[in-house]
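Here it is, the structure in full.
And now, subunit A:
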Amino acid sequence: MTAPAHGLPNSLPRPPGELQQLESVWEPPKGWRILSAVNNTWIGLFYVGAALLFLVLGGILALMMRLQLAVPENDLIDFDLYNQLFTMHGSVMMFLFAVPVVEAIGILLLPAMLGARDLPFPRLSAYAFWAYFVGGLVFFATIFFDVAPDGGWFMYPPLTSFEFSPGLRSDFWLLGIGFIEISAIAGAIEIVVGILRTRPPGMTLDKMPVYVWAMLIVGGMIIFGFPPVILATALLELERAFHWPFFIAEQGGDPVLWQHLFWLFGHPDVYIIFLPAAGLVSMIVPTMAQIPLVGYRWVVLAIVATGFISFALWVHHMFATGMPHLTTSFFSAASMAVAIPAGIQVFAWIATLRRGRVQLATPTWFILGFFGIFVLGGLTGVMLAVAPYDWQVHDTYFVVAHLHYVLIGGMVFPVFAGIYYWAPFVSGRPLSERMGKWACGLMFGGFNLAFFPMHISGLLGMPRRVWTYSDTLGWDIWNLLSTIGAFVLAAGFFIALLDLLLHLRPAGKVNVNPWNAGTLEWLPLDNYGVRSIPRITSREPLWDTPSLREEVDRGQHYLPNTVTGHRETIVTSPIDARPEYLLKLPGPSWLPVLAGVGTAAFFLFLTVKMFVASALGGIVALVSIFKWLWKSEPAPTAKLYHIGEGIELPDHASGSKSHSWWAMVVLMLVDGSIFASLVFAYFYLWTITQGWPPAPFDIPSLSWTVGCALLWSLSSLLFAIAKVLLRKAASRAAICGVIVSAILCVIAAFATNMHTFTTANVQPAEHAYGAVIYALLAWQGLHGVLLALMGSYTIARLIAGLLDDRRRNTFDNTRLMWHYSVAQGVVALAVLQVPRLFS
Partner candidate 1 sequence: MSEQHVQSVLHSAPGSGAELLEELGMVLYVGAALIFVVVMGLLLHAVFSRRLRASARAWVIGGGIVFPAVTLFVLLTYSLAVGSAVSALNSGTALQLLLNCFGIDSNARIPPPLPGTLRINVVGKQWWWEVRYRAADGELRNVPLANELRIPVDEPVELMVSSGDVIHSFWVPSLAGKVDMIPGRTNRLVVRTSEPGIYRGQCAEYCGGQHALMALYVVAEPRERFYDWLRNQAQPARAPTDPFLRSGYDAFMQGRCPECHTVRGTPAEGTSGPDLTHIGGRHSLAAGVLKNHIGTMAGWIAGSQDVKPGNLMPDSEIHTGSQLRALAAWLESLE
Partner candidate 2 sequence: MPSWIHKPSWVHKPTRKIVLLVTGAIALVLFGALGAAVVLLSGAYSTAATTQHFKITHRLLDAGLRYSVRASASDIQAPILDEPHKYEQGAACYRLHCAQCHGAPGIAPDEEGRGMLPIASNLAQSAREWPAEWLYYVTKKGVRMSGMPAWEFRMSEESLWSTVAFLTRLPSLTRAEYAQLSQYSAQLECESAEGAEMQASEDRTKIVFRQYACHSCHRIEGVVGPKSYVGPALVEWSHRKYLAGTLPNNEENLVRFILDPQAVRPHSLMPKLEVAPAHARQMARYLLELE
């Protein structure tokens, strides 16, 4: 197929019927079938809606608490319900609102901001959403059945372990939250790969909008930040279910290990929540001032720096645990240092506002509210970073005030600014300015009335998480004010959400740019996204090329049609965004819904120990996932497709060029982080134990370990041979044979590994040493199962003729995971032998 090379914009008339074809391919399902939609525009909307629903639910819990604390010695709510309320409030807000809402906004805005028809894994987004939504609702419902967790949202053992929290309450948290984290990781994979691979041609990294930068960094932070807590929840659940004493001091465990793992996640999590919001601010402020962001490079640098520093702060949540002076000093310094990137951003925004002429619309008011609250929250944050001062205010209402200032100020206000700013992007018309200003005013006033007094009640000695207090301590008036403020704040939320309900009507076709913004999401949009994908030459293309909206809408840029006859988008290179190939995207499907619900069912039924139902849920999820994967790599066609400007692209890529290869690498990073956390736990427990392994326990036998390592390596070698065979187009039978042998090797390796454990004197339930090395073993076992599944799936595709030297993404991904698992398995074996060096 040859087409005349014609520069952009291509003013030649577009062929008739082209637009109709594009429309029909991207037609969303009608009526209630819309639930089977998978493209990110729809999933993004569902996602934002669900997150806002959880905001309301979590807010109601908060109002109940405020009612109880309104007066001293109140009888309204008893301690048992109250303890569930604050645990659920924290957990719902952090895990079901804050993290999901930032991902949701990303999924909603990113495709448009990147001028992509969609992000690379629509069904993965849909799956992540449904698992989160169904699982989240069931998790929330526990409060109605008196089985809601009551250990506080950071669930410190030993309070949350089997001895002090028998019953199901803690299990709901550990399993419920654990898998919602998995859904967050799925979202992060979509976002990271989407940003790296589906940018429009010409949008090099330094031309990405700040928000996209923020989401890229946040995606990375989720990938490294969530694994420690996933591991922690798994370990605590193992302790609860099988009495493996990771956190029990009398048996060599340490409750502080949990705190390290939790805050290793928990502190980055704060920035995972804040950075996207800061990104939104960096988008709204320039538009409202009608001037490009001052200090773009500095702001991006600040975001990247925050991402890194945020992993070095976690200990400031533990200053009161009796740390050595040197440790507190280091983390105190690091915690202060993170104020610098925040300062950079704040001053960049102020400078931008100074240079421009500011339009005082509702989004601007929310942004101003954000400044007022966030700056104060930042300042109290610096106070908390001062370790000696933290010894006083740690775990008091001062901290409660601080964290709400940074989270509500730093995240909720920008999100609502964003809602008012981007509502026209969704529905083609703005929300009510009048309701918006009322909402903003009430939220700002109510917020400060609710939370400023908490600084004072904290300084007056009020610890957090108390269900009642005496009237002799002088806390009454401050608490009463807080309660009144909380209800005013709620009224503000109510008005904003009412405005959304009344005035937000998602429209397929949108062609507005009400704030005269400069970024791509304000191009004319339809269900297929932009009509044609623009070539990008600057950071604010709509300002620099005023005719761009029209050109794009007339189909004068890349890919104004569907060249393959499928849903498709351009995949570009990760750094300089050169077009590389066309990615065929999947259409609407119920499979992600089924898989999501199945996953939720698996975990929740497991929690209530209904094993048959749980297994059924797991099977439904697995079958759905494999069914959707089966069609995920359509047969590549030999021809090249013309997308405009004489550029011709294939409809397939393999190896490191493929988007799925990137997703696999990201997944391996997650996997590796979990493993690294586990290894950290191993060495941590070593440092606090007298003698390692503690008497009378053994190190697993060296010779068997070597044998095991050899078997692991052999399986890797076999898979490498399979790759050569595939390249040489050997017979299917030969390749299958090699893969089957590799699987058998893995099984043999694991069996050997088991053998070294069972023959050594070490049991998981007796001492933390046994618990942690058995956890390492279990992790390898899990990978063994994974390899067996992936290997069998590869064989199945091979036999079905869906896999060859060109069409080999499944094979490549399996190969990546294979070598990774083997490396991990060998490292694990080595770790277990390290004590020999010291004995």
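The working rule: contacts are C-beta pairs under 8 Å (C-beta built on N, C-alpha and C of every residue); 3 or more make two chains touch, one makes a residue touch a chain; residues count from 1.
The candidate set was assembled so that all candidates are chains of the complex that A comes from, given by their letters.
Just so it is clear, the model here is predicted, and its values are computed rather than measured.
Put simply, of 1 or 2, the chain that touches subunit A in this complex is 1.
Those residues of subunit A that touch candidate 1 in the complex are listed here as 78-80, 83, 151-152, 156, 158-159, 164, 248-250, 253-256, 294-295, 298-299, 302, 320-330, 332-333, 336-337, 339-340, 343-348, 350-358, 360, 364, 368, 371-372, 375-376, 379-380, 382-383, 386-396, 458-461, 463-469, 472-474.
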